[in-house]
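The structure is given below, and queries will be raised subsequently.
Every protein chain but one is kept in place in this view of the complex.
Order of writing sets the labels: A and B. Residues in every chain begin at 1.
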Amino acid sequence: MVPTSWYLALGAVLFAIGAIGVLVRRNIIVIFMAIELMLNAVNLTFVALARQLGSLDGQVIVFFVMTVAAAEAAVGLAIIIAAYRNRPTVNADELAILRW
Amino acid sequence: MHEGEVIQTAVLRLIPALPLLGFLLAVVTGARARRLAVVAAPALVGLAFAIALSAVVTLTHAAAGARLVDAVYPWMVAGPFRADLAFRLDALSSVMVLIVTGVGFLIHVYSVGYMAHDDDVPRFFAYLNLFMFAMLLLVLADNLLVLFIGWEGVGLCSYLLIGFWYDKDENAAAGKKAFVVNRVGDMGFVLGLLLLAWSTADAHGALSLDIAHIEAHADALAGGTATAVALLLLVGAAGKSAQLPLYVWLPDAMAGPTPVSALIHAATMVTAGIYMIARLHVVFLASPAALEVVAIVGAATALFAATIALVQTDIKKVLAYSTVSQLGFMVLALGVGAFSTAIFHVMTHAFFKAQLFLGAGSVIHGMSGEQDVRQMGGLRQKMPVTWWTFLVGTLAIAGAPGFAGFFSKDEILAHTWQGGHYVLWAVGALTAGLTAFYMFRLLFLTFTGELRASEEVAHHVHESPISMTLPLVVLAVLSLVGGWVGLPEGWLWGPAFDRFLAPVTGHPHVAEGGGGVELALMLVATTLAVAGAALAYVFYVRLPGLPMVLAWRLKPAYDLLSGKYWVDELYDALFVRTYVRLSNALWRFDQTVIDGAVNGAATAVVVNGQLWRYVQDGNVQHYALVFLGGAVVLLSYYLVR
Partner (left out) sequence: MGPLTFAVLAIPLVASALTVVVHPNPVKCAMALVSTLFLLAVVFVFLGAHMLAALQVIVYAGAIMVLFLFVIMLLNLSDDAADVRHQGRPLVRLGAWVGGGLLAGELAMLFLRVPFGAPAAVGNDYGGAEAVATSLFVDYLLPFELASILLLIAVVGAVVLAQRRAA
């Protein structure tokens, strides 16, 4: 049995990698993917702690996280497509059209 | 000596108030109602003269040594020091107030004609009335602080009036010069006043600059303090009354309109220093050393200025240096203890010098603005009134027997001799001779011979209007009879003037040498005057080529005199240049260091902002980076715990 803290550390590493991705990438779809990565790292943390405590509450939270992530991915990608029609680019710098 | 009765009155305040009213009137309505200002100004001064006259008459009916006092209101009480706004009319100030308002009135009337063509007349009369107000404050003040206000006020008006035609730079510069040089004198004056107040504190430590208070506590002035105070006051008087070394502003002040020169720089303002010393004679009497200095300064100035006047070619400049010289005589009189005699000469000088200046103004007016004597000549045919009155004035200043200047000048010289100051007497006598010479020179060059001006100017020469000639006549009459109030001892009513002033100024502190000595001295002085006049006659009527030959032969001397001993140039190199260099250095310091610091602070803020600009650039990922950084920092806190 691996100690729970190993799982948590793994989750931390994945989270950090996702954060780096958000900061470094310019392609907005890849940025999105990095965000999904961060969410999954959090899911891992919840599941590990749920196991540690022997409760199902952590897993329920993960269920909801997945739901919301799905909704968010759908809407976000729809926005990207709509924006792409206006300005045919996925470069985050060029897409900053809401900013003056 | 001074425990006369004090009569309270509310009338004295009207005398300075009326010209002040005239000033306000001219300022407020002058632009729109020119006629009002032009008529009101002289009228108000005339009214002030009438009130002053009635007040003086009231005074003469009272016991000898009495004085009228008008306490207007308690002005300031500051700890041990107290000063009230109050006026006094005693023998001394009555003489001064009558001169100021009387001669002032005549000059106001004259100005109506003289300044008729000028657009800026209301401003002129406004300044003139303001001057009258300040001068009257000065002579009527019961308190040295009020006197000082008037003192400063006349200096201000002098500046305003000298630079009246300010569109010409040299006029404005002359005004500034007058003000700055006066300032130097005023500094000494203020220091003197402070030291005086401090050293005449009474038993309770109360300080006051009331004249009565100072006279009462004058014996508290020990030798050294008295000398210091007296010398400081002398500095102030030297500035205001154009003595060495602070006389340099007066010749330049001729840039102002001629009525200004007549009123301010001949009859009234320049006599303020004389008045001040006469008023505070108790201080000077406490320091014989200071008195000696005063006498020397006066005599030296008199001779110095007379020598310069010998070769001047501008009609007003000659009269300006003559004024400096005559003021030197007055100061000499003060220095030998003959205070009332000095005031006597103030009065006679006011008459004939105002007359001469107004006459010069008439000449300039008739010559279409020409002031160079070398362009004049033969004016007596075309300007008879001016010629006759100018002649009277010249006789008066030269000391022709019977005329005003004769008695006052002789009295000064007599007292000088009788006081044992033989060298000073010689200087004075020589100056008297020179005075006669240069004044007659001026007279001959201007009025006799052939007119040397251009055709156009010659065509326009005309006598002045009655508004100008009437004051000339009045002043000429005064120059004739004005001296008869002070005859030598034993002649008719004797020195009535001195007797009138004695309760205030004391009897001249000299041994009366008796009629014989005085007669002899009178004879010597008259001889010198006649010699001077005769020499001028020879030089400028009989042998007109002679002066030029002499000037060429004695060129170094001539250049020295003509260049006014290069005093202005010396002051410029010594003081003005240094000050300008210092000012420039400070300006550079201000620009680089102080402005640099201020601008540098601003620049620092801007640069700081520019550096921080990148933190909030609208780029969300940059913000996220900052979040990350923040999270890292927070976690590190937990790590180390």
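Here is the rule we use: contacts are C-beta pairs under 8 Å (C-beta built on N, C-alpha and C of every residue); 3 or more make two chains touch, one makes a residue touch a chain.
Treat the numbers as computed from the prediction; the structure is a model and nothing was measured.
By the touch definition given at the top, chain B reaches the unshown chain through residues 621-622, 625, 628-629, 631-632, 635-636, 638-639. One chain of the complex is left out; on chain A, the residues touching it are 1-10, 12-21, 23-27, 29-30, 32-34, 36-37, 40, 43-44, 47-48, 50-57, 59-60, 62-64, 66-75, 77-82, 84-85, 90-91, 93.
Operating definition for what follows: only the chains that are shown with their structure count from here on.
Each chain gets one centre point, the mean of its Cα atoms, and the points for chain A and chain B are 96 Å apart. Note for the complex: chain B touches chain A at residues 618-619, 621, 624-625, 628. Note for the complex: chain A touches chain B at residues 19, 22-23, 92-93, 96, 99.
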